[in-house]
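Only one protein chain is missing; all other protein chains are in place.
Let's look at subunit A:
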Amino acid sequence: MESSVTYENDLNLKATELRLGPPGTEEEKSVPAPAAVRTHKRPLNETSEECTSKGSNAKHGAAPPPKAKIVGWPPIRSYRKNSLQENEGAGTYVKVSMDGAPYLRKIDLRVYGAYTQLLKALENMFKLTIGEYSEKEGYKGSEYAPTYEDKDGDWMLVGDVPWDMFVTSCKRLRIMKGSEARGLGCGV
């Protein structure tokens, strides 16, 4: 067993493996600590897709490829599907509000690959500076801090969790005044 593991590492199969997604994104990461604590959470989409292909092939040889798109399956009316803004590659649109602005904007999170890109886009959109994120101090020194509402309904500081996790759990964004945001990070 050990020898085969070494063999795999020597060949560095991972580097030549065909994947979906831009190079440099680490997809096969272990589930981060926060997710493990939430007992009833679904696993991340990426890991679960891989599990599907392994699992179904092991149990039932006739299982179709996991990513195949089947028309009309599962049997849910498109009306209902559209209402839930499902992340089916058509984009993950979330509303962005800013304190003091009269109307909201909407952005597609899937367009960005990382936090830096998202923050830059927000800065451009609202004509402001957000500044640097640090784990300890959030967005210290900036006039504004980006926050988001996650699937549990909690308001979080943008940047605390890994990007992929953020994309799947972010429901809406709110750009707060920096002074208000300083209390975040410990939970609202």
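What we mean here is this: a residue touches a chain if its C-beta (ideal position, glycine included) is under 8 Å from a C-beta of that chain, and two chains touch if they have at least 3 such contacts; residues count from 1.
One rule holds in what follows: contacts and distances are computed from a predicted model.
Per its UniProt record, the hidden chain corresponds to "Transport inhibitor response 1-like protein" from the list "Eukaryotic translation initiation factor 3 subunit F", "Transport inhibitor response 1-like protein", "Cyclin-Q" or "GPI-anchor transamidase". Of the candidate positions A:106, A:120 or A:151, contact with the hidden chain is made by A:151. Listed for subunit A, the residues touching the missing chain in the whole complex are 40-43, 45, 48-49, 51-52, 55-56, 59-60, 62-64, 66, 70-81, 83-84, 86, 88, 97-101, 103-104, 151-153, 155, 171, 174.
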